[in-house]
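For this view, one protein chain was removed and the others were kept in their places.
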Amino acid sequence: MKAKALVPLALFLVLVAFLAIGLTRDPHEVPSPLIDKPAPDFKLTQLQAPDKSLALKDMKGQVWLLNVWASWCVACREEHSVLLDLAQRKLLPVIGLNYKDQREDGLAWLKASGNPYTISIADSDGRVGIDYGVYGVPESFLIDRTGRIRYKQIGPVTEKVLNEVLIPKIQELQHAS
Amino acid sequence: MIPELGQIALILALCVALVMGVLPLIGAHQGNAALMMVARPAARCLFGFVMLAFMCLTYSFIVNDFSVLYVASHSNTALPLYYRITAVWGSHEGSLLLWALLLSGWILAVSFSFRLPETFVARVLAVLGLVSTGFLAFVLFTSNPFERLLPAPLEGQDLNPLLQDPGMIIHPPMLYMGYVGFSVAFAFAIAALLSGRLDAAWARWSRPWTLAAWAFLTVGITLGSGWAYHVLGWGGWWFWDPVENASFMPWLVGTALIHSLSVTEKRGAFRSWTVLLAIGAFSLSLLGTFLVRSGVLTSVHAFAVDPRRGVFILALLVFVIGGSLLLFAWRAAKLSGGGSFDVISRDTALLTNNMLLAVVAASVLLGTLYPLALDALNLGKISVGPPYFEAIFVPLMTPVVVLMAAAPFLRWKGHPLPPFLRKVLPGLVASLIVGSLVAWAMGALSWRSALGLALAFWVLIASAMLLRERLAERPSTSYFTRLRGIPLAWWGMWFAHLGIGFFIIGVTMVKSLEASADVKMQVGETTTMAGYSFVLRSVEDVHGPNYTASRARVELKRDGIPISTLYPEKRIYTADQTPTTNASIDTGLFRDVYVSLGDPVANDGWIVRLYYKPFVSWIWFGSMMMAFGGMLAAMDKRYRRLAERHAAKAAAAVAAA
Partner (left out) sequence: MRVEAFKHGLLMLLMTIALSSHAATQPGDAALDAQVIRITSNLRCLVCQNQSIAESTADLANDLRRQVREQLQAGKTDKEIVDFMVTRYGDFVLYDPPLKAITLLLWMGPFALMVLAIGSFAWTSQQRKKQPSARLNDTDRARAKELLNTHDDASEVHS
């Protein structure tokens, strides 16, 4: 057996290794380039109080969660009870970004199924969503005291994600001065 | 009852395939004729059982048997009969069964090949039997189309609306005929490796099978491209999508293979390379199956995903490809040798092109899998799309096309350079001039359009010169006799190469002259583009058998004269509420005008997409011509006669011994 003749087999085995790892990955998930970067600035009106607004700088100094949601979003229903649970623990402010929604629809949805948000802000034309690189709702951003994005959850926050990822990260960020 | 019958037929088919994969192999190894004799009848049985299973599934679709999960998920009573039949291969499970059916069809055809030595046939059928075993096991264990759904729902869901298109009726069978057809070339190569005899005869036997498979694959890819053009509504015909690449890679390697086989047949040279290509073409077909069905890559065409399937096909890949490459490594030492040749010779030209085609295929593979590899190494996610593939493809394929048209003028083994240059240089120069002039006259003079047209004209001019040279060979006879005297294999080559010329014209023209516009139109409004005016006359609601649609009436005019009326639709299929765009196209020899209807906007307005696509149909015409060439060459009697003579010789030798 000549060594040269083994080259095709070797190349093939490398390929198989990559394919095998590929099987364990989700090709739909696109990691955000915003991790560890300053959160994009925004100033939006509040959903419940349209005369008041909320800006990024209002959240400076605290660890908080930005949750992107919409009344038309089916997957948001999946995480709703988890968010309500999180709100009850009063760990951190949860700001809802009501993404590309009608104000009445958003309010009706909160009224019907409970409001986990400290404040919700209305991003009716989706511009803030674009700034945050939102491509599928729901998405959640964990932002630290200095205003940097530390973690992004793409898709619903499940109980598992909450307990095993989010809460440890929140505690870690809150303890860091 | 019928689904159970199909189920049993499939199980029996698996058993037969296993027997066919094992016994003849042992027989061939030990010289046991009785065991080898199992192969042919087993092949026919296999086909019978798979056919029966396929018919059972088709029957379940026809009678709307929603107690079968696969039928209930992909068909409903409102679906017209012809789409209920094609829905059989509309999704993963059924298309896999179609794959198995076509594979057993090729096996059946091989089993009727009496011109080859018995040992060789036994080995070929055994290899094919093992491949079948793998696929049938895959169907039965991970993707059973006969799985029941009890209690049966009253109504089924729907066939993917994108697949409810006439192009979809024949695209998958043709594509699979190609993919699966390469399994025959593969089996021939493995059988030859097993026997240790890879000679000119092996190459000659392989050629017609490989050519036929290649022609089917060409038709399949062409239909797929035409389908995307008609159905996806973006006016594109090739997207370098992973699934398209998955079909294009075996095509490239298959193209290299049919040329390499001719070198091996005529000159006995580069046998290990030819064997590697034969393994490669089928391996890439299998890899394509994996990419489409495992969900490792996202694609507009991908099937629904189940991780178990990915693992199973990966195991199958390791077994089939890994096994054959191991065998190759073991036997490679026996494969060197062959006639020597000069730098300027047809041998060199063909093999250079072979190398380049393989490099292109490898590059497409690299581009397709690079994002996957980076992700696997946690280096981030990137996309590799059309800009990359075009940047790689054009510079690599340009020399291939130049050489392709020049190679037939060269003699095997060696050719003096000056007379060759005297022959081809005028044509090359002429095509450069004509190409640039035409590009300039069309108002699209650019580096790229001039190069594309020059290449195309070079192919056309060279083809004409080649035919003239061929006809000059026997000056004393009539033209008709001379035309008839040319073997089909030569005609096949001629047509296929000419088809590439037409194809390049189409691509270059579309790329350099196409125009498009995305406009908001009110009913009654007129828009102009590329010299055409479009009047949106009305938008009405229409009802199809299983969809409702908004259908626009767009009047197409040129210089104020009405040319035709187009009816683009936006359909909503009732069963799953998916919207689709059905473009309406005014097809012409020199241009297509393509209109697709977007979303409604306020006040009776609509988003309308307009495309002007010059020479776009030449792309498919050229490709079909290539496939036609492949078929002609596959039918050349020479292969059969030579094979017959060889078999007779072998028989005589056996008798003498």
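Think of it as A and B in the order they're written, each chain with its own count starting at 1.
The rule is short, and it goes like this: a contact is a pair of C-beta atoms (placed from the backbone, for glycine too) under 8 Å apart; a residue touches a chain by one contact, two chains touch by 3 or more.
All of these numbers come straight from a predicted model, not from anything done at the bench.
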Out of B:G310, B:G367 or B:G452, the sole contact with the unshown chain comes from B:G367
Return the single residue from B:V296, B:L513, B:L536 or B:A549 that touches the missing chain.
B:L513
Sort through B:P153, B:G268, B:G322 or B:G605 and give me the one touching the missing partner chain.
B:G268
Which of B:G31, B:P151, B:P475 or B:G531 touches the missing chain? It is B:G531
Residues from subunit B at the interface with the omitted partner, ascending
234, 236, 239, 241-242, 267-269, 298-300, 333-334, 336-341, 343, 348, 351-352, 355-356, 358-360, 362-363, 366-367, 370, 374, 379-388, 391-392, 396, 443-444, 446-449, 511-518, 528-531, 581, 598-599
Go through subunit A and note every residue touching the omitted chain.
27-28, 30-34, 100, 125-126, 130-133, 135-136
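What we mean here is this: only the chains that are shown with their structure count from here on.
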Return the distance between the CA-based centres of subunit A and subunit B, expressed in whole Å.
42
Considering the complex alone, what residue numbers of subunit B touch subunit A?
272, 276, 279, 283, 290, 294-298, 307, 310-311, 314, 317-318, 321-322, 325-326, 328-330, 332-333, 369, 372-373, 375-376, 380-381
Complex interface listing, subunit A residues touching subunit B:
1-2, 4-6, 8-9, 12-13, 15-23, 25, 27-28, 30-31
